[in-house]
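The structure is given below, and queries will be raised subsequently.
The complex appears here minus one protein chain, its other protein chains still in place.
Letters A and B name the chains as they come in the text, with residue numbers starting at 1 for each one.
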Amino acid sequence: MADAIRIENLRKRFRLGFIPKSREILKGITFAVGEGEIFGYLGPNGAGKTTTIKCLLGLIHPDAGTITIFGRPYSSPRSREPLGFLPENPYFYDYLTAREFLAFTADLFGLGRGEKDERIARLLKLVGLERAADLPLRKYSRGMLQRAGLAQALVNDPRLVVLDEPLGGMDPIGRKEIRDIIVRFKDEGKTVFFTSHILQDIEMICDRVAIIVGGRIVKEGGLRDLVSEKVLFTEVTVAGLPPQTFAGLGESVSARGDRVLLKIYDEAKVDEVVGLVHDRKGRLIALSPRTETLEDIFVETVTRT
Amino acid sequence: MKIGAIAGITFKEAKRDRVLYLLFFFAALGIVASRVLAVLTVGDRIKIIKDVGLASISVFGVLMAILIGTGLVYKEIDKKTIYTLLAKPLHRSEFILGKFLGLVLTLLVMTAAMAVIFLAIVYAHTARVEGSLLVAVAYIFLELILITAVAVLFSSFSTPILSSLFALAFYLIGHLSWGLELIIKKMRPGTGKALVRALYLVLPDLENFNFKTEVVHGLPIPPAIYLSSFLYGVCYTAFILGLAVLIFRRRDFI
Partner (left out) sequence: MVKSGAAKRGSATGLLLAVLLASGAGIVTLKAATDRVVRKKLPGSSIIYIPSGKFLKYAAFGYRGLAADAIYIWAIQYYSTPAIDDRLDHFDHIFAIINELDPRFQDPYEVGAMIAVQEARDALERARDQALFSSLIRAAFAILDRGAANNPDQWVYPFDAGHIALMNLKDYPLAEKYFAQCMKIPGAPDFVERLRANAIFKKGDLKTSWETWLDIYKRAPDERTKKIASNHLYNVKATIDKEGLEGSAAKFRERFGRLPADLEALVRTGFIREVPRDLDGKDYLYDPATGKVKTVISPWRR
């Protein structure tokens, strides 16, 4: 299967300031995104995520390295024909209406007359902007602009969708909607590449991830490979028994009212605790094994680097 | 056509710029005022009307080209609308050319409007429309096209204020070419003179597009100059746009 994105040894140095002090932002990035995958690109602020995306899109010229999109080099504008991009903050021509903006975008992709109108109508319906379609964009709320941005990213029915922090600044309902949309893309056979800070969401939907720290890829691979199923500890909530009952078996994290929350590191001890609760006629409220999450990996990786 | 699409939205955006209408208002005012000024003069009234009219179209046209042109590319970068735009399958040259054409289109409309007012006033005074006036306006427009290209060039790497100053400097240098010619005549032959002459050939000569004097005084215009001035304008515009594309291609949008 062809790689949707293939980046090899990408390097970029910036010269900033009046007395040019050069800083190497990307120090040899290498990774690949397979077709049909949902790929998460994470890293702390300033690691180089946005710079990588800008190199991909031809906005920045790399100093060294190769980037191909479905086999085409990034330097050719044609490489962006199967690509749809949603930037982090929507910056669009505020004097155009959504309809005009989508028509303009369609023109840039060279879509024919008939195809253009039909697709615009469909997209407006998809993102729920039918009623506001003929209002100028400067009258839109932030949420509406995000939706307009999504529509413009889909005008060319892209094979590859690139999203920069699509989940940032949204409420939980909005985040769920975006997650669902991304998963739907995958069902349609599209490849999705996105950056995010919100690791729980990445964990939920990504097939593969790469972690970039200080301009270098420090971890790359399938999510299942990176995140083991190992249980770190088990959280047990018990009611009706005093904390001292469980001394030696686990840590008592908190005791409120008659509820006690325990953190048990040793898996064997969990059965003992359950037995104890049953014997002493207590009530077992909750029992949840806590496996290693992406966040754990992330924090560990970043602090180690 | 992608260039056409960009030209279209540029035209839409320029149309909304209040500066455009303000300048148009003053141009119209100037043209109409020439009618009033004509009353004050003794002798040939129509000369003043033609002089002031053509001068208004020229001066305000140049101001429009510079003031709007220098913001064209800069605003896209400043407002970050350029990110989504360049993420499309678009050559950077198509972007520059689209912006340029959009403004040229805007100026065409504005110049035509000013010309209509001008010719109407002339007609009211002389009951005829002289073809030579249209020629003068046409070549003023050619000059505006070149100035627009210069404004777009500077806008692709500099802030609007600096770009305006540079474009204005280009305009002034362009109209002082004859001064350089006089200096060359008085210089002694040698490397100095050769260098200055090379400079003279390269620097713009905007007087090539200036037929105002001939038209107003009814002097004959040698036909050879129509073609050579036109081609000169085309070549210089192509050169400036080429430079703009060259510079713009290399830019990183961080």
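Heads up, the rule we're going with is that a contact is a pair of C-beta atoms (placed from the backbone, for glycine too) under 8 Å apart; a residue touches a chain by one contact, two chains touch by 3 or more.
Computed from a predicted model, the values in this text were never measured in an experiment.
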| item | value |
| --- | --- |
| Absent-chain interface as seen on subunit B, which is shown | 41, 51, 91, 93, 181-182, 201-202, 205, 208, 213-214, 217, 219-222, 224-225, 228-229, 231-232, 234-236, 238-239, 242-243, 245-246, 249 |
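Criterion: only the chains that are shown with their structure count from here on.
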| item | value |
| --- | --- |
| Length of the line joining the C-alpha centres of subunit A and subunit B, rounded to whole Å | 49 |
| Complex interface listing, subunit B residues touching subunit A | 1-2, 4-6, 8-9, 12-13, 16, 79-81, 83-91, 250, 252-254 |
| Footprint of subunit B on subunit A - complex, ascending | 14, 51, 54, 57-61, 77-81, 83, 85, 87, 89, 91-93, 95-96, 104-105, 107-110, 149, 152 |
